[in-house]
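First the structure, which I've put down as C-alpha cells, then a few questions once you've had a look.
Here the complex is missing one protein chain, while the rest keep their positions.
Moving on, here comes chain A:
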Amino acid sequence: PCSSYSSGTGPLAQWMLVELQGEVEPRQSGSLAGSLLGDLHYTCEGIPVLIVGHHILYGKVVQLEKPFAVLVKQAGAPQPSPGEPQGHYTVTALIKTKLLFKTRPKPIITHVPKKV
C-alpha cells in the first residue's frame, strides 16, 4: 500500500518550530491541551526570549537548511506505529524557521527570604 502526501488546495501555511531541551509535561495531571506554555518575546536585536513557568530561556532564530513538512493524519486512518509511516496524511504546513532554546534556563527568583 502507499500513502499520499499532497499539499491539498491553496498555498502551504508556514509554521515555526520551537526547540526546547527536556520534556514537556502538564503542570497538573491531565492533558496539556489548552494549557499555557509561556510568553515568547524578542529583544530589539531579534533574540527570542521565552518565559516558561519560573524560567527564562534565551534562544536564537535559525533558518533551517533543510525545512520540515508537517504531516497531519487524516481522520479515520489506522494508527501507524513509529516504524510504519504508511497511513493517510496531508502536508499541512512547511517549517523553514526554528527558535532554538539551548541555553540553560535562568530561574526567575520571585522571593528572596531576608536573613534574620
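The criterion applied here is as follows: a residue touches a chain if its C-beta (ideal position, glycine included) is under 8 Å from a C-beta of that chain, and two chains touch if they have at least 3 such contacts; residues count from 1.
As a convention for this text, contacts and distances are computed from a predicted model.
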item: Per UniProt record, name of the chain withheld from view ["Origin recognition complex subunit 1", "Guanine nucleotide binding protein (G protein), beta 5b", "Sister chromatid cohesion protein DCC1" or "Acyl carrier protein"]; value: "Sister chromatid cohesion protein DCC1"
item: Residues belonging to chain A that touch the chain removed from view; value: 1-7, 11-13, 15-24, 31-44, 46, 48-51, 56, 61, 65-73, 82-86, 89, 91-97, 102, 108, 110
